[in-house]
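Right, chain A next:
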Amino acid sequence: MFFYNLRLAWISIKQNVSLNLLMVCAIGLGIGVSMSMITLYAMMSGNPIPEKSDQLFAVRIDNWDPDEAYTDYQGRETQPFQHSYKDAMVLRSSTIPLRKAAMYKGYFVVEPANDTVAPYGQVVRMTDRDFFAMFNVPFIYGGVWSESANDLGERVVVIAKETNDKLFGGEDSVGRQIKMGEHQYTVTGVIDTWNPLPMFYDLNNKAFGDAELLFMPFAIISHSEFDRAGNTNGWKAERINSHEEFLNSENIWIQFWAELPDAFTQDAFKDWLDSYVLEQKKLGRFPRPLNNALDNVTQWLEVNHVVPDDNRVMLALSFMFLAVCLFNTIGMLLARFMGKVSVVGLRRALGASKFSIFYMHLVEVALVGLGGGLFGLLLSYLGLFMLRESVEGIEKLATMNLPLVLMAIALAIFASVLAGIYPAWRICQISPAHSLKTQ
Partner candidate 1 sequence: MLKMNKISCVYQTDLIETHALRDIDLNVKAGEFVALTGPSGSGKTTLLNLSGLLESATSGTYLLDGEDVSSLSDRQRSSIRNEKIGFIFQSFNLIPDLNLFDNVDVPLRYRAMGIEERRRRIENALELVGLSSRMKHLPSQLSGGQQQRVAIARALAGEPKFLLADEPTGNLDSLMARQVMELLEKINSEGTTIVMVTHDPELARRAHRSIELLDGQISSTQLFGVSAEEPDEKTEAESVA
Partner candidate 2 sequence: MEIRPILSAILRNKTGAILLAIQIALTLAVVVNAMFIVQQRLKFIGRPTGIDIENIIVISSQGFGSSYDHEQTVFSDLELLRAIPGVKYAAHISRFPLSGGGSRSGFTSTTDSDAESVGANYYFAQNGTIDALGVKLAAGRDFLPTEILTGEQIDNGVVASSVLITKALAEKLFPDGNALGNLVYGGTGDSSRVVGIIEKMHGAWVSWDGLNQVLIFPGLRKDSGQRYLVRTEPGQRDRLIPEVESVLEKASVSRYLDRMEPMSEMVGRSYDNDRVVANGLIIVIVLLVSITGLGIVGLASFLVRQRTKQVGTRRALGAQKYHIVRYFLVENWLITTMGVVVGTVMAFGLNYWTATEFSLPKLDPVFVPVGILGIWVLGVLAAAGPAKRASNISPAIATRTV
């Protein structure tokens, strides 16, 4: 029956090509516009580390201005997103989390030994060795630096595959050296391409940027002064003229993550944070009310408004656009089906049931919807292409993957069948006597 109906649908569509093409265009436009927005939204709101997103926690404590709460870039009051060096050092010392890492973004000029590669600037993630195990970062060669290198801030480095390809031609470079600034750094490991989307561990800088291509021990900062590439925020008037003074200041610039695998460790860590802050209050720090926060990855993405409001509004508007296209299609379907009244009357007179008429027309609508979905896919490719051309750094977001392609087709067929229900119901009400009455 389905294939019979499919054949009939094809014949019927061929009878009125122009009206059916109009319907394909209307559905296609609706799908094209909404799928472009859905793609951006889906890419932005994806879970970057689904296997343990509920065990990884961004840690926040509130040592901000007593008179004025910390505000995010859009002026919403919240806990500060980063930590001072003093507090980060204390957080690093807690033994409660299974794994933990302090981190910030540094900037180095790499001077390759190889003359064919010119010196270049490189953003470096300065972090603790747990970073890799905590975030499931895959290694190709070697591994992370040792405990002692981590504690002492030895000049060691983990590099990404891209950096390894560039500097060492993709060989196993463990033990080789890289010159940055005035020092040589020894490679302990090479990681595979790793680009969580969004880059959840440091949303304060760029949510959809690329992950760093070089990693170094956080503790290096304790004995060497480097350029920092991330944001630094402060509220307290402090005289800072040296590296030492900067590390001792209340300026915040360090992110801190902890892996807390169960409710027990989560509660324990929370208590530990509270007791630390209460103790500091006695020393005159933490002038604000106790206001610590542990956010797992999904909560953290929410807190940071990783999907901008603009995208949510655009998504809503694009659905309204799709709705207009569908109402338009309903109108055209009604007009189209009313043109088939006498044929349907005849079919009814020859014994077709109401349901078979209804079914037959839904199949026809679904076929039109499939056409609309394909056209819509083409349009959304075009829309995303235009977006990639006009905005720098959106390449990873404005890309459709297979599930999204399938979703586009499914949405088109679902939406058009939804639009077809009323017209199909109307046409199946035609009385069998109709064909005999006229003419």
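How were these candidates chosen? In short, all candidates are chains of the complex that A comes from, given by their letters.
Here is the rule we go by: a contact is a pair of C-beta atoms (placed from the backbone, for glycine too) under 8 Å apart; a residue touches a chain by one contact, two chains touch by 3 or more; residues count from 1.
Because the structure is a prediction, the values reported are computed rather than measured.
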Neighbour of chain A by the touch rule, complex-wide, chosen among 1 or 2: 2
Complex contacts: residues of chain A adjacent to candidate 2: 22, 26, 29, 33, 73-75, 109, 111, 118-121, 181-182, 227, 236-239, 241-242, 308-310, 312-314, 316-318, 320-321, 323-325, 327-328, 330-332, 334-335, 387, 390-392, 422, 426, 438-439
